[in-house]
Structures are given as structure tokens and as C-alpha cells.
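One protein chain is absent from this view; the other protein chains keep their places.
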Amino acid sequence: MRVFLSRLPAAVLGLAGLALLALFSMMIGKYGSGPGPLFAALRQLVTGEGSDPLLATVLWNVRLPRVLAAVVVGAALAAAGATYQGLFRNPLVSPDLLGVSVGASLGAVAGIFLSLPVLAIQLAAFVGGLVAVLLVTGVGMLVRERDPVLTLVLAGIAIQALVGAGISLIKILADPYDQLPAITYWLLGSMTAVTRFDVFSILPALGIGFVPLVLLRWRMNVMTLGEEEAQTLGIDTLKTRIVLIAGATLVTAATVSITGIIGWIGLVIPHIARMLVGPDFRRLLPAAMMLGAAYLLVVDMLARSIASIEVPLGILTATVGAPFFLWLLISGKRGWS
Amino acid sequence: MSVFRGLVGLVALLLSSLPATARSITDAAGRVVEIPDRVQRVLAAGPPASVLVYVLAPEKLAGWVREPKPEEKAFLLPAVRDLPVFGQLTGKGGTANMEAVLAARPDIIVDVGTVNATYASLADKVQAQTGIPYVLIDGTFARSAAMLRETGAILGVPERAEALAAYADEKLAALEKSLAAIPAEKRPSVYFGRGAEGLETGLSGSINMEILEAAGARNAAAAAGKGGLTQVSLEQVLSWKPDVILASSPKFAHAIKDDPLWRELDAVKAGRIHVAPALPFGWIDSPPGVNRLIGISWLEHTLYPEAFPAKLDEDVRTFFKLFYHVELDDAQLAGLIGRDADR
Partner (left out) sequence: MILTVKTLAFGYRDREIGHGVDLSLQGGEVLALLGPNGAGKTTLFKTMLGLLPVKAGEGLLDGRPLSGWSRRERALRIAYVPQAHAAPFPFTVRDLVLMGRVAHLSAFALPGAHDRAIAEAALENLGIAKLADTPSTEISGGERQLALIARALAQEARIVVMDEPTASLDYGNQMRLLAHIRRLAADGLAIVLSTHNPDHALQAADRVALLKDGELTALGATRETLTPNALKTLYGIEVVIGSVPGSDAFVCAPRPG
């Protein structure tokens, strides 16, 4: 099955669908589902009068940030995944490949362990993610005359193992009643307490990170040809690769700092997007972003409504993502149906 | 006449637009929090807070962090057994659903436990997001009496709090006095084995071992250093040669009686294996709240049988009536504390 959707109408359709989904998401929640609460809150906003003072809090302080975060985080992770899959010429890699998630985890876990304020924990996560990838790419640059892509992957594996050991160490030392649950839930990913401020605070990093991904979207195609071909076609592969990795890492680290680790989006969504619109990054990038945003919106809706307590997002995305991944492997579909 | 009516109308308007009366308190993190004068509904952010609110003012408890198991419910007031479950509010990635929390319309949120910059900033965040006052309370065991009094004042039940605090004061004072009479050699070294395998324990200074150390026992695992919960090996336990083994799980207690490896220990040979009672809330460690006060009585009785005459039954009955609001019959009492490994 391959449907190469033609560009403009599909994009418009996609955005419209996304907007509708976001609107629908604003109407779901334990406080009260359906259009009623949303319209009442809007009326309150405009006219200043309403019967329920808590309604505004629920809609604008609890639901809206989550909807915004879902859109932004879903799009970012999918974009990063698509970028990595292209750079590493493998339709089955995720943005975690070079260690951004594990580095961010170490930052956050260390922050929780050291009892830092929340803002500091988020910053630590962001910085941790960047540092991990910096280490990996640094190692990659030290090694010459080997396939640079393979070198990065191997360095990524090693750094991740090292950082993972650090995280396990901290978990052992952590207070089991307060810190350890906080650490565990952070690692599982959630958007329970996301605020508008959280979302706005990552917009600069997201903006900066997206710039190279968008500007280099056609060159990205050439990068998928591999080192030799791309070089002989005239691209400075080292610079291009670094800039693209930096962009993808920035957006991933930014999202991980506010939501913890949400896996499988960066892996599975670009894959599906590629099956729908083909591998041309000019189409793949926007398609993946829209799909990623929609997917996370749906998953987030489930997380906050299927049980009496919140289900961590990482669990839901894995429950949906992993079987799909296995099906892809087994049915022999290798990303180019 | 119309002027007078106008004045009345104006005063009425003014009065109705006044906010409900509020007071400022300073919580354990030094945060100044505005709470309503009369607190009717309280949401507990974590398990120790649930216990605290339940003992002080069960009628004000909005819900549980996790659903109590059937055997736990048997020891709770009927009215609270089926309260809704909200999950843990402990900050980023807790399991509480924010909308459900708001829908429950609590007057305040209470959080008992460690107080540090992380939890202070999380409290600020939740408070800013939901508009519900979030109060942090220091849950250190030595502060139990003070904690009860402070929280009682917040919840508007000062007399009740005083009764409970007086019990705590008395208990801890009596304990200190009795312990002073027990020389160091008579203080047993205790290994507290958690989990079905019994190979998880708390290192020196860990919150799990807080009341063990308060009860004068020497933590056998202190030899392995300071820290939190950790996995240990049988070899380590054998090398520590504890005098008494406390088990959090009956499975562990039963298993080691017949295990030839564990039987090397004097504690096992002498039959000094005891299962820590855990209903309705853990008596020794989980959750780390005021529920541990009764653990003191039990520990005294178990660790120093000669020094503390056997009035455990009476102690337990009194505690359960005073704190947990339930009268225990003989069967329940026996079930609670007669859970030692068979001799």
C-alpha cells in the first residue's frame, strides 16, 4: 500500500484534521466531557461571567497546556525521528539512537536526587540530553576512515550504556518513597502537570532546532544516499550531518525536559508517514509532524481518561508502538512497502 | 428610607463580594500558603498524607492515593473504605489526574514527607496551576507529635490533634526512658528483610529503618554503610549475624525456617523471626507516617520481651481506637499481631 498524496490539498487536510482533533481533545476530561464545559469556559473568558470558577482553571490551566504540549511534542519527536532515520539510512532508528533521551534522563534523575527545584530539573534534563549527543558526536569526529554513521551508532551504544549505569546507580541511592517514584514516573513520560509556561519555555529551543530541519529538507534526501555519494554530489556531509543532528537533538531534548521520555513516536510515526507520502523529506517532514502531533493527542486523551489515575504515556505508546513494530519486522515490510 | 435601603443593599453587595475568609499559614518548606478558615475537604498527595488526614479527620478525606486492599479495608472506618482513588500527586509524573483532582474540589492538598527544594517548587507549581492551596508537612518520625498538632490546626481539629499528639509524646517519652535502662549489649541487632526473598533492606539512615533505630535496635545492615533501600546477598546477612530477623512478608518468614542456608543463623535457630504487621497501614515502614507509632509498641514487645511487660494487646486496642477509629475484637487482634512465624 503506497499512496503518494499530492502536496497542497493533503497538507491543508492534515492541518484541518489536526485542529479538529485538538478541539476534540479540549472536550475530553475527568472534570466533564463534551462541548459544554469548553463553550462555558469560552463564554466565561469573553463575558467574564460564569457559574463555575474552577472551569477556567480546568480548561486553560490543565487541558489547554496538555493539548498544546501534545501537538508540539508529538511533532518534534516525529521530526527528529524522520531526520535520524534519513541520516542513519535506516527506517527503523529512533531519536534516542545517539543518547539524547538517556542523557536527559540522567540530568533529570540527578536533579531529582539532588532535590533541585523543578525548573532546575528540567534544565538539567535539557542539558543532559545535549551533552550526551555532544559526547557521541565528539567521539564520532575523532574516528576517521570508518563509516561515520556506523561510528556514531557504536559510540551511541557505548555512551548510553555508561549513562544508563549512572541512572541505575542513582535509583539505588534514591529515597524509595519520594524520589524513586518521582524518578520512575519521570522516566515513563507523562504530561500530567504540564503548564502553559512549560510549553512556552521550550518554544525557543524548538524553533531553533526546527530551522535546520526545514531549511535542509531537500539536502536531507541527498544525505540518505550515503557518505560517498553525497560527498561526490557536492555536499559537505560532515557539516550537514552535524547541523541536522544538532537540530534533531535540540527539539528532542526540549520535549524530553518537560514530558520525560515518550518512546516509539520518533520510531514509528516517521515510518508510517513514509509509507503514506514517500521518502522525500520535503513531504515526509510535514507529514511526520502532523501524524506525530495527532498520535500524541490521541494517546494523551487515552492517558487521562481510560483509568481513574493517569497512565504514563511511555506505557501507552509502547503498548501501541511495539506490536506495530514487530508486525513490520515479521511481515517483511522494511519501510519501503 | 430609600437611602437606608440603598445602604443596606450596598453593604450586602460588599459582603457578598468578599472572598471566603482565609488565613495564612507557613508550611514546612517556609512557603506562605493561604488556606480557607474552614477546611472541609482535603486531598492527600501521597500515602503518608493519607494516613495523617485519616487519623485526624477521616470525614474530611477526599480520597485515597491507591485503593485499600480488602484486608486493609477491614481495619478502616466504613465511610472511607470506598472513597475515590486519585493517585499520587507527587509532582512531575505523579499518577494523579489533574482534572479529577479539581473535580473533587478539595479545599487544600496536604503532602507529608521529605521537605526540600524539589517538593517546594512542585508544590508551587501545582498550586499555581490548580489554584488549590498545597501544604507541605515534614514527616520525620521524631516530629510525629508536632506534625499532628500542626496539621490538626490546619484541618480545624485541634482537640483531636492534641489527643493524638499527647499519645505520641507519651509513647516516645516512655520509650526513651525504657531504652535508657537497657544497656547496649542487650540491644539486639536486627535484620529487616523486605520482599518475598527477604533480601532487600534499608541501610543506615534510610527512612525505612527510622523506627527500628528509634526503638534502639541496631540495624544489622548498617555494616554495609549509609543509604536507602538496597539489595543484599545471603552471604552478607550471614556475616552480619543478626539477633532478630523482621520480615515484611510472611512468605519470607516461612521460607527461611526450613531453608538450610538461613538456618545457619542463630536468629533462625532461636526462632526469633517475626513478621511485621501491616494492616491497615504498615507498622514499621510503609508508608512512613504516623502509622508507625504502633510499630514502636510492637517492636518494644518483640525486641525486648523481658524489659517490656506484655501489654501489647491493650496498646494495640488503644491505638486502633484512638487513631484508626476502630474497635478490635479478639479475632482481629490475634490476626494482626499473632502473625509470627510458627515456633
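Just so it is clear, A and B label the chains in written order, and each chain counts residues from 1 on its own.
Simple rule for what comes next: a contact is a pair of C-beta atoms (placed from the backbone, for glycine too) under 8 Å apart; a residue touches a chain by one contact, two chains touch by 3 or more.
In this text the structure is predicted, and so the values were computed from the model without any measurement.
K.L.:
So which shown chains sit in contact with the chain we cannot see?
P.N.:
Looking at the complete complex, the unshown chain comes into contact with A.
K.L.:
Using the touch definition up top, pick the residue from A:V222, A:A303 or A:L328 that touches the left-out chain.
P.N.:
Residue touching the absent chain, from the options given: A:V222.
K.L.:
Looking at A:G32, A:G164 or A:G278, which residue reaches the missing chain?
P.N.:
Checking each option in A:G32, A:G164 or A:G278, the one touching the absent chain turns out to be A:G278.
K.L.:
Considering the whole complex rather than only what is displayed, give the residues of subunit A touching the chain that is not shown.
P.N.:
86, 89-91, 144-145, 215-219, 221-222, 224-226, 228-229, 231-236, 274, 278-280, 282, 335-336
What we mean here is this: only the chains that are shown with their structure count from here on.
K.L.:
Whole-Å distance, subunit A centre to subunit B centre, using C-alpha means?
P.N.:
Spacing between the chain centres: roughly 39 Å.
K.L.:
Help me check something: in the complex, which residues belonging to subunit A touch subunit B?
P.N.:
29-32, 54, 57-58, 61-63, 111-112, 115-121, 172-182, 185-186, 188-190, 192-193, 195, 260, 304, 308-310, 312
K.L.:
Tell me, which parts of subunit B touch subunit A in their complex?
P.N.:
46-48, 84-88, 90-100, 102-103, 105, 113-114, 116-122, 125-126, 128-131, 206-208, 227-230, 286-288
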